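This report refers to the structure that appears directly beneath it.
Removed from the display is one protein chain of the complex; every other protein chain stays in position.
Let's turn to chain A:
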Amino acid sequence: MSSKESYRVELRSAARQLSDRCLYSAAKWAAELLIDIEPDVHAPASSASSSAASARATPSTSSAARPLSHLHPDASAYRRRLRSAAASGDIAATPPAGVSYISTPVPDDDGFNSDGGNDRYLLAKSYFDCREYRRAAHTLRGQTGKKTGFLRCYALYLAGEKRKEEEMIELDGSLGKSDVVNSELISLERELSSLRRIGSIDSFDLYLYGLILKDKGCESLAVTVFVESVNSFPWNWSAWSELQSLCTNTDTLTKLNLKNHWMKDFFLASTYQELKMHEEALKRYECLLGVFRSSDYIQSQIATALYSLRELDEAEVIFEDLLRNDPYRVESMDIYSNLLYAKECFSALSFLAHRVFLTDKYRPESCCIIANYYSLKGQHEKSVLYFRRALKLNRKYLSAWTLMGHEYVEMKNTPAAIDAYRRAIEINPRDYRAWYGLGQTYEVMNMPFYALYYFRKSSCLQPNDSRLWVAMAQCYESAPLQMLEEAIKCYTRAANSNDSEGIALHQLAKLHGVLGHSEQAAFFYKKDLERMEAEGRQGPNMVEAMLYLARYYKSEKKFEEAEFYCTRLLDYTGPERETAKSLLRGLRIAQTAFPSMDIGHFGS
């Protein structure tokens, strides 16, 4: 695959450009990906030469893009060809089809004509690295270069953000709590918008502009700006993820006018995941894995998707692998901890918690993992304490809010639970877990009708989750409401969407029995029985099902079936056994007198 080398070149220069502009997390992302590209075993000569070129390019920033610029012409021709070829199957296109031929912007205007400019840039960047943002911006005042201009704006923005955070803490508690805004937004926006109007804005500035617009709440314009940014410089993962956070539904996603670049696949995959289209996400990631064979990022995303699809074992294997490769990884380890929590692996979870604690205890993910551990241990107070810490570190940490809500429910502190769930919904109104949690809270408070609203909301967001339908059905079924018809409808939905716990079938059978629909009841009991047999389970439900079926078949005069169930019942102990015995006796009598219907009636 010849494109692999070009990927490498692109990423290499992108990582450098990004870190020059102090966009560290994007740079980190690009660099990680660069390492993850599968080395070409049978590397053709061209790749060797270009890698040599890039090796030559390493020492100076300005020359980094040169190999790309001479790659440019033939590439666009290739793209044209591809366009006609891939026009039909665009969506299913594998990464190679989406190779971008947009050249990396040549940083020629970085304005290091005079040495003074470069020096100032160096100073400013050092200040920036020491987190003295205002000082960095001040150093760069009056500089005209693109890079310096961006750095100045970005430093100002971050300075404003920092001040905003501080003020938020200062003003906490009083009425003017969250009216704090980044005071730099207005002037920055003015500057960047005028830059955009005269057309001398580059993709990094566009990214910053998008951030500002998003903070201000002009979301549609922000989307446009982010799209412009990623179209001209696709390797800025931060821009993609901001764009992703603005795509809250598939409509917005399909309307985006994105150029076909392989980074788009990363974006689409992660957006699909966010929109709970896990299957699609998995498909894309598997394609990407063809190029970035050893990418931890892709692996972790795949594991997350698998976890969301409740494929716990597969996901666990991947997570274990990840940890083995990168023992100091903290990202997405909170998902792993959720998984371990769901599987109730005490020791593994404690091991993970210990590990991340030693790596970096002040990461929100670390706190969340520790909290999960305590929760699994049943120490809910401590768990809440660590969730709180996680939230202090990142107040937009969605799953921490929801999980903390669960803890509060366990602690019977309903007001706090409701508050936590609501905070989660504030951050992301599509979080079905939080809605579900709210419903559960109200159900605990014995308000099933009120809870229904929340369950409805949550099942609307996650229509194929049987747990939500079961919860809703239980509300309808509860003593105060007694709306059995509705409950049956919900249980049917649950049974149709792969109810792993098997509550739905049993309840369906039971409810039909209560309502006197004996035929349906028998049908569902039978199905439930089959399911339990298939899963090799035993239990009172089984006895109940068999007893009902025996009685039902007896009343239907299908004595053979009735006898079959009765004899099976004899294997169990308890009062049912006696009932089965007497039933059998009755059956014999009925069978001998079978020809005459009347006597059969008396017999029963």
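One rule holds in what follows: a residue touches a chain if its C-beta (ideal position, glycine included) is under 8 Å from a C-beta of that chain, and two chains touch if they have at least 3 such contacts; residues count from 1.
Please note the rule applied: contacts and distances are computed from a predicted model.
Its UniProt record calls the unshown chain "Anaphase-promoting complex subunit 5", which is the correct pick from "Anaphase-promoting complex subunit 5", "Trafficking particle complex subunit 12", "Aspartate aminotransferase" or "Very-long-chain (3R)-3-hydroxyacyl-CoA dehydratase".
Across A:Ser200, A:Ser220 or A:Thr567, the residue that sits in touch with the chain not pictured is A:Ser220. The residue touching the chain not shown here, chosen from A:Glu32, A:Glu161 or A:Glu189, is A:Glu189. Residue-wise, the contact with the chain that is not shown comes from A:Met445, picked out of A:Cys130, A:Val317, A:Met445 or A:Val514.
The hidden chain makes contact, of the residues A:Tyr454, A:Tyr491 or A:Phe524, with A:Tyr454. Mapped onto chain A, the footprint of the missing chain covers residues 167, 170-171, 173-179, 181, 185-187, 189-190, 193, 213, 216, 218, 220-221, 414-415, 418-419, 421-422, 438, 442, 445-450, 453-454, 480-482.
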